[in-house]
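Heads up, the thing below is written out as structure tokens.
Here the complex is missing a single protein chain, while all its other protein chains stay put.
In order of appearance the chains are A, B, C, D and E, and numbering begins at 1 in each one.
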Amino acid sequence: MSDDIIAEIRRDYIYNLAKKGERVDGRAFDEYRQIEVETRLIDRAEGSAKVKIGNTQVLVGIKIQPGEPFPDTPDQGAIITNVELAPLASPSFEPGPPDESATELARVVDRGVRESGAIDLAKLCIEKGENIWMVFIDVYVLDHDGNLMDASALGAIAALLNAELPNERYELGKDAPLPIDDLPVAVTAAEINGEIMLDPSLDEELIASTQLTVITSKDGSLAGMQKSGVGMLTFDQIHHIIDIASKKAKEIREKYLETS
Amino acid sequence: MSDDIIAEIRRDYIYNLAKKGERVDGRAFDEYRQIEVETRLIDRAEGSAKVKIGNTQVLVGIKIQPGEPFPDTPDQGAIITNVELAPLASPSFEPGPPDESATELARVVDRGVRESGAIDLAKLCIEKGENIWMVFIDVYVLDHDGNLMDASALGAIAALLNAELPNERYELGKDAPLPIDDLPVAVTAAEINGEIMLDPSLDEELIASTQLTVITSKDGSLAGMQKSGVGMLTFDQIHHIIDIASKKAKEIREKYLETS
Amino acid sequence: MSDDIIAEIRRDYIYNLAKKGERVDGRAFDEYRQIEVETRLIDRAEGSAKVKIGNTQVLVGIKIQPGEPFPDTPDQGAIITNVELAPLASPSFEPGPPDESATELARVVDRGVRESGAIDLAKLCIEKGENIWMVFIDVYVLDHDGNLMDASALGAIAALLNAELPNERYELGKDAPLPIDDLPVAVTAAEINGEIMLDPSLDEELIASTQLTVITSKDGSLAGMQKSGVGMLTFDQIHHIIDIASKKAKEIREKYLETS
Amino acid sequence: MSDKPKKLIEKGKRLDGRKVDELRPIKMEAGVLKRADGSCYMELGGNKVIAAVYGPRAVHPRHLQEATQVIIRYRYDMASFSVEDRKRPGPDRRSVEISKVSREAIEPSIIKEYFPRSTIDIFVEILQADAGTRTVGINAASVALADAGIPMRGLVSSCAVGKVDGQIVLDLTGEEDNYGEADMPIAMTQDGKITLLQMDGHLTKEEFALAIELAKQGCKAIYEVQRNALVAKYKGGSYV
Amino acid sequence: MSDKPKKLIEKGKRLDGRKVDELRPIKMEAGVLKRADGSCYMELGGNKVIAAVYGPRAVHPRHLQEATQVIIRYRYDMASFSVEDRKRPGPDRRSVEISKVSREAIEPSIIKEYFPRSTIDIFVEILQADAGTRTVGINAASVALADAGIPMRGLVSSCAVGKVDGQIVLDLTGEEDNYGEADMPIAMTQDGKITLLQMDGHLTKEEFALAIELAKQGCKAIYEVQRNALVAKYKGGSYV
Partner (left out) sequence: MSDKPKKLIEKGKRLDGRKVDELRPIKMEAGVLKRADGSCYMELGGNKVIAAVYGPRAVHPRHLQEATQVIIRYRYDMASFSVEDRKRPGPDRRSVEISKVSREAIEPSIIKEYFPRSTIDIFVEILQADAGTRTVGINAASVALADAGIPMRGLVSSCAVGKVDGQIVLDLTGEEDNYGEADMPIAMTQDGKITLLQMDGHLTKEEFALAIELAKQGCKAIYEVQRNALVAKYKGGSYV
């Protein structure tokens, strides 16, 4: 009961701030919290990255091993993306199979890498119809303070960027970097009381009516979108989100991915 | 609580009718509701049939694909029958793994096809010990108004009758009909207040003390039986059920299976 | 509520007895209940044994079949140990996947056989990298009156002792006994009110603060240990348990394993 | 699976020497487990089966209770080593169906109104299987219920009949089941009402009539064994 | 999967003869199931989909209830035989995600405050799949809700747009989806607010603007069909 009252007070407070063009933590509507990207933390993994966005923290590990191709793509490697909402990250995460939010998160990150063409899957074929590289992208959410989507997507591409094909281990020549063709970046906006804010914190997510994630390619084109959450968006809101999201994606890409 | 009272009133009503030789919907004890059979509805399936018995509605799809034989029958095809009590069919069906009723239903339909010898399994061997045809019979219950057993069994055999072995897809020659040797028909009787009624509606099923399903072959012999539900039957009742069930099976077979 | 009161009374009673150096069933602290071992009860199994310790009763069956080796041990057979706390054995056992107690039990029995080197796994290789013997040790607990650990471990080794490699069935020559190198015996002690008692009955287990299982080899060396249960042990208690456990293990080995 | 023998019945004798209307050797003992409220061990030929009963006991959570009668639960389970090829532990579709029809075979004999809001749990473990396990399980379960002191209208007795080499026979072996023409497990109450009836294979109506008469005889013989096991419980006895 | 055809659009015509802004043939009927509180069958090209609604009904256990509004549940499921290679029955990751976004697409149209402590269950079964199943499911579900008499702010209409051979097209077929450059399912309310928006592939901002305008047209056409199906319900009609 008292939880509900606190939730209502928080909602009113954030709503009123939004009307004045302000956010709880003082950010501008199109401003991200501080981003930190660290790579190569896990020696056992073929690639890894830890991403912090404010207090949100995810660790992404890439494992690469040979396997059989899917029947309908005999000459292409495979990407398998998995998100673990580890129970240490939030009081509301429970041990057990992924719920619908974790599943959505994994599938959006997966499509962001796969459908955007970030990895040249044809180069991950070892022997057509017989043997391919399977690239496992495993996202472990360690601390959840909102916007897991952008943190996970950024962690995935950052980890892939430092991943190596373990050719030596399987007597296939020298280790080599993964063939990365694009650097898709996801930017998420929340709609709160008619206002659009980037990088929602957990407090903001809880009261947002809906969110829209926009994934942008190096060439500025849209490489994926996902509306998430009950709630509606007008056409104008969508065009506005796409506008600011593609600008922000460019900044993030230049600062955190193209320097490494 | 009020549910219980309504259930009790309904029970008394049907009991009293039964004493007078009558049923709720005016049918005779050995009369079926209207049966409709439509076939070839699902192009993606190798065979299909929709069966309605009154308001009860099931859709059966047959998928056929090559697979490995079971170790103890290296020269025989395999039949795998599955029943989905889709939650759209009844307020009491829940999403999830099959419960004991769905399992029993699937296994009786399966044995009705397999043990009756309806399909010549030896002709479904592609290469002994290596490769056989696996015939998947998938029953989706869409609307449940009683007597799922007869509807499912009739749908299964009707769908098998129009199924084609997809030889071309696997470069094994021309497509060919499934080798059907028999046309087993299931007829279910319910025991209510000492009376025996064929094709119980859901209302009747809920108050029946027990049911007996009798599967009959083209030659009039018994090809399967299953008593289902707590409750007892006398020897006389069983003999009576077998008598009327085999007559009714002949009618159904002639009308819905031997014309197609 | 009244369950709690009974539990408390029982606890007080056993505690007070312990102070006087006595146990509920009159045994000495280092005395086992009566042990019975029967073998070769299950013709379908390659080996079997039923062990009773007092009212505790477990049935162990050994199944042996060919299979692929694990990648990291291409020239060694495999041991797979499983414990079923069958719901008929106790009002507190539920049908379903093994809980943490059953899992711990299985893993301790497994390590007791595997890590002690009781079976020469190299002799269970049929063809290096291709084909090995897989030895399934399945423990079914039939009646649970405490000390399942010792009963299960004794049943496992007794069943292995009479197990035969089914060479004939797979056309690999004549059947032959399993290559047994050691006869590890598990002895479990419970700590109750500062006192150490061997072979705790269920009543004693329920109030014990913790238990220690010590597995001893034929040559008297320690071949495994597992502390189980919340609670602490002093160094002196541990040394004392090891002392009496290794003596008792020798007695049990001579009486129940080296005669068969 | 070995090849089918030429003849399963020769000069009125079956491969194990039995006549067509003869049961395999039976061993039965009540009260073999300490923790269970009732229990029974039974052998029938190569079948070795143990049944345990717990209850009546309270149902949790409460919304699963029934206000006017006890809930009966029945779990038939095969031990992994009970069959030739190791069976993965736990329920499969076959055991789910058998648990259902076995419960329905047993339930009519229990006076359910005595224990509203409670449950009686029946657990049957097949330690070794040799055709007819469900019927052995029902026989043992019925005795275990009596051993637990559950109020009953009488015992339920069960056996299988079938058709082998064209003849109607009692109590099929595994070989007869595999190569025979029909298999029909039946259970009935003391006063001859059918509580289990399943049939696979092919029977004419006349054969069915013969088969069901043979089943009556079989169940009658089984009933005597059940009764004796309950009587013997008060004198001691040994099992396995 | 067969090889990619050389051209998916030739002289403004697509492989199935449609223009770039044309929907596939549609069939829709409300009230096709007896047990469900509301139901709807819909065909769109090769898609065959049935939706059923149950509720509002009470939530058990009680701690799952919401005090001030109804809980909406949505289950999208593909029949095993709905696709080329048999699909294992039951939910997979794809259907879990589609169920979530479909529920979120439908939920804004329902007046949820009317039924606190209750649930409305929407079940969508894909009987045959041919690209765009989630949009067909949403259309059918919206009509089924109306058929069930659930108080709504209006219908939700849904269709997919995409990019094929460099052109923005309405309502992609399976082939166009596989070999096209982008696929974008959309749903909107009667008054033009977006409730579903997903996109895979590549679109420039200008293409996106074109696509969303085309989607508006598509949804408008779908809306007419939905309305007609509800009107027709009171005159009879046939399905499949």
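Assume a residue touches a chain if its C-beta (ideal position, glycine included) is under 8 Å from a C-beta of that chain, and two chains touch if they have at least 3 such contacts.
Just so you know, these numbers come straight off a predicted model, no measurement behind them.
Touch with the chain that is not drawn comes from one residue among C:37, C:89, C:233 or C:249, which is C:233. Within the complete assembly, C:217 is the residue of C:56, C:147 or C:217 that touches the hidden chain. Of the options A:73, A:90, A:131 or A:209, the residue whose C-beta touches the omitted chain is A:90.
On the side of chain A, touch with the chain left out of the figure occurs at residues 38, 41-45, 48, 50, 55, 57, 59, 61-63, 65, 82, 84, 86-91, 95, 97, 136, 138, 140, 142-145.
The missing chain lies against chain C, touching residues 72, 98, 100-101, 103-104, 106-107, 111, 115-117, 210, 212, 217, 220-235, 238-239, 242-243, 246.
Please note the rule applied: only the chains that are shown with their structure count from here on.
Steps from chain B to chain E, minimised over paths through touching chains, total 1. Ranked by separation of Cα centres from chain C, the top chain is E. Chain A and chain B have centres, each the mean of its CA atoms, that are 49 Å apart.
Rounded to whole angstrom units, the spacing between the C-alpha centres of chain C and chain E is 58.
Among all residues of chain E, none touch two or more other chains. Multi-chain contact residues of chain B (touching two or more other chains) are absent.
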